[in-house]
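Dumping the structure here so I can ask a few things about it.
All protein chains of the complex are present and in place, except for one that has been dropped.
To keep things simple, chains are lettered A and B as they appear, and every chain counts its residues starting from 1.
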Amino acid sequence: MPESEFVLRELDEEGVLLATLNRPDKKNAFHEPQWDAFADCLNEAREDPRVAVVVLTGAGGNFSSGVDLGSFGGDPPPPRKDGKKSGFFAAVDAIFEFDKPLLASVQGVAVGGGCTIAVASDIVYVGESLRMRLPFANLGLVPEIASSYTLQTVVGRQRANELMFTAEWIDAARALDLGLCARALPDDEVLAATMEKAREIAQWPVSSLRAIKQTLQATHKGAIEAARQIEDELMMKLAGSPENIEAVTAFMQKRKPDFKQFRK
Amino acid sequence: MPESEFVLRELDEEGVLLATLNRPDKKNAFHEPQWDAFADCLNEAREDPRVAVVVLTGAGGNFSSGVDLGSFGGDPPPPRKDGKKSGFFAAVDAIFEFDKPLLASVQGVAVGGGCTIAVASDIVYVGESLRMRLPFANLGLVPEIASSYTLQTVVGRQRANELMFTAEWIDAARALDLGLCARALPDDEVLAATMEKAREIAQWPVSSLRAIKQTLQATHKGAIEAARQIEDELMMKLAGSPENIEAVTAFMQKRKPDFKQFRK
Partner (left out) sequence: MPESEFVLRELDEEGVLLATLNRPDKKNAFHEPQWDAFADCLNEAREDPRVAVVVLTGAGGNFSSGVDLGSFGGDPPPPRKDGKKSGFFAAVDAIFEFDKPLLASVQGVAVGGGCTIAVASDIVYVGESLRMRLPFANLGLVPEIASSYTLQTVVGRQRANELMFTAEWIDAARALDLGLCARALPDDEVLAATMEKAREIAQWPVSSLRAIKQTLQATHKGAIEAARQIEDELMMKLAGSPENIEAVTAFMQKRKPDFKQFRK
């Protein structure tokens, strides 16, 4: 497998592939090359008969701070060989097409895409340092990666509403209480525990694990497709809106945004 | 906004509209004029750019005892300007079309419609005096306001089954345990806490809150429509059935209903 520095891969004897998001100086924020690398990692793990289960984690004590806002505005990304319009879209397709168990070992910052990828995963363990957030309201935007739907399948409708509308910070205890993770553990135990759970799963036939995931995902397919479509459509409307620009500007200027000006 | 005495409105500087169901001598039971007023309140709050979030509560220590059974049998309600066939239908449409965050601060009696409106809301806080009930089985009827579906999205399928089949009384501790509310608080704190949560949400751009709600509701739209249709159809069949008449008669006569007579 051609490996990128941005997503490290380590395959063990049991068939567990550990994929590590690796831009630690950026809290593993995704720029285009990292989305590309993440898409490639999942797509190749899907086809690789040696891989039974993937465990996703982040380097340097954080999971991921989501889309790297600093990476915008440069040249458009080079076209991908698979025809996908960007690494981001390729990665989201790869997540929902990945047909083997996907576990997430999450600690530190898990914000935006870093949170929604965990929500889209099959099983999530978190470390005590967790600082999770769905920051779409405070950025003047909408949810992404079908999280407007997938979050509800994990924590129920009203709890999902609350997390999305408040954009509140979620710590490990609250994540466990809400059902956002299966286990909350000390930081220095969470990856080992996730790997152990992954190996427990990897002992079973890959053919069966893939078929089981196909049945578990079957009833979500249409809803995920619909969620991605409406999210993308509304994201196009809101990205670059005065509210969004105020949010980003205030963030850069380290001041509180003033959204009241927009209530005529 | 033309305001009705039956639904009081108070808009604060942060963009939070407090809507208070106000027929305290009837435990805020809904008669046609109150359904009308509730529909108007939500529809106007939707269009009002100053409103970011609505908090719904009840006057006099109760949320609502649901449809006012005593108000039946008079003249049919006057036709509404918007062409809806009754205030009730206008109100249910208004709930599901309301595209800003809707919080409910619920204490005391929350029965029938009073319960299902809370379930349809986005976030629910309850006071310790809560006496909630889905009284459809004991009235010989079926669920309403799409609650046969929405309740499942909040508490899951089997817990919803139990609440619907038993028509049991639910207190604050059980509501919290079931996940029917996000928080249970002393009565004299619940409204203040709900308002505080509403203001936390109201700080974000209204354009984003509306778009987020649109994404969160997208996958429920079809199911809510289908639930309302089958509920209405079966309600037409069962309202006025011998079982329903026995239930209402026994209630008026303050005796236990005898439903065994109907098992031939």
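Following the convention adopted for this analysis, contacts are C-beta pairs under 8 Å (C-beta built on N, C-alpha and C of every residue); 3 or more make two chains touch, one makes a residue touch a chain.
For clarity, every value in this text was computed on a predicted model and none was experimentally measured.
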Absent-chain contact - pick from A:L8, A:L69 or A:V206: A:V206
Contact residue for the chain not shown (choose from B:L176, B:A193 or B:L238): B:L238
Hidden partner chain, touching residue among B:K26, B:R46, B:R80 or B:R159: B:R159
Residue of A:R50, A:K85 or A:K260 in touch with the missing chain, whole complex considered: A:R50
Chain not shown, touching residues in chain B: 136-143, 148-149, 152, 156-162, 164-168, 223, 226-227, 230-231, 234, 237-238, 241, 243-244, 247, 259-260, 262-264
Touching residues on chain A - with respect to the absent chain: 15, 49-50, 52, 101, 121-124, 150, 153-156, 179, 182, 197, 200-201, 203-209, 211-216, 218-220
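Keep this in mind: only the chains that are shown with their structure count from here on.
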Approximate Å spacing (C-alpha centroids) for the pair chain A, chain B: 35
